[in-house]
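Here is the structure we will look at.
Then we have subunit A:
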Amino acid sequence: MQEVVLALLAKEPSHGYQLRGRLQEALGPLGDAMNAGQIYVTLTRLEKAGLVTAERVAGQADRPDRKVYALTPDGQQRVADWLAEVSWPKPAPVEFHLKLFAAATARLADPVGIVDAQRRALLLALRDAQRAALAEPDGSEAGLLLEGVVLRLQADLRWLEECERYWTSRKG
Partner candidate 1 sequence: MENTAVLRARALSRKYGQDAALVRAVDEVDLDVTPGESVAIVGPSGCGKSTLLHLLGGLERPTGGELWLAGQRIDQMGESALARLRRHAVGFVFQAFHLVDELTAAENVELPALLAGASPRAARRRAAELLEQIGLADRARHLPSALSGGQRQRVAIARALVGEPLVVLADEPTGNLDSGATIEVLRLFDGLREAGQTLVTVTHDSRIAATADRLISMRDGAFVDETRLTGGSTGSLGALAGLEG
Partner candidate 2 sequence: MGRVLLVYRLAARDLRRHAAQSVLLLLVITATSATLTLGLAMHTVTTSPWNRTFAATDGPDIVAQSFPPPPRPDGSVPQSATQKTNILNAMAALTHTPGVTESSGPFPTASPVLRVHGTTAPVMAEGRDPARAGIDTPELTAGTWVRPGGVVLQRSLADALGAGPGDRVTLGGRPFLVDGVAVTAAQGELWVPGLVWVTRAAAVSLATRAHPLSYVLNLRLADPASAPAFADTHSRAIGTGALGLTPWQQVQSSDTRVATVVQIVLLMGSWLLGLLALASVAVLVGGRMADQTRRVGLLKAVGGTPGLAAGVLLAEHLALALVAAALGLAVGWLAAPLLTGPGNALLGTASSPSLTVSTVLLVAAVAVAVAGIATLVPAIRAARASTIRALNNPARPPRRRGTLIAISTRLPVPLLLGLRLAARRPRRAILTAATLVISVATVTAALITRYSFEVQNQQQGGTGSLPGLLNRPLQGQVNQVVLVLGMIMVALAAINAIFITQATVLDARRPSALARALGATPRQVSAGLSTAQLLPALVAGLAGLPVGMVLVKLAVGLGGGNASGVTTPPVWWLIAVVAGTLVAVAGLTAIPARLGARLPAATVLAAE
């Protein structure tokens, strides 16, 4: 989240609510649930870390939402580094995989049942994401993001099918 806010400030200094607006534009429905206060908490942290400066607008109270934020040179450097990074969220679903193993070895629960429950959850998520994606106009940024969600959920569901097959044969 921190780097995201920094990147949003790269173009020009902005108010907090302006940042929030831009975020929502880019995220679409996925940004709806974003907590209003989160942006400000992040901005405060960044200020403390010396990556942004906050300027009070003349004649306004000393409230976070009335300040104008701008990048410091350190902040700019951080953004440049971040843009050049090629890291990616870890593709290995380690947590879920271990969950199944734990359940099986400790005989705490039926792994197939866990897989099925997860599948259902993902299917519902896929359904929602798909609906949202269809509702977006062509060429919207949020649409692109939602397409990404759909595709990754599809991939995850495919793996879950494999999990089901594996654990069912292990059972029998």
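With respect to how the candidates were assembled, all candidates are chains of the complex that A comes from, given by their letters.
Throughout what follows, a residue touches a chain if its C-beta (ideal position, glycine included) is under 8 Å from a C-beta of that chain, and two chains touch if they have at least 3 such contacts; residues count from 1.
Computed from a predicted model, the values in this text were never measured in an experiment.
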Complex partner of subunit A (touching, any copy) among 1 or 2: 1
Residues on subunit A engaged by candidate 1 in the complex (per definition of touch): 1-2, 4, 27, 29-34, 38, 116, 119-121, 123-132, 134, 149-150, 153-154, 157-158, 161, 165
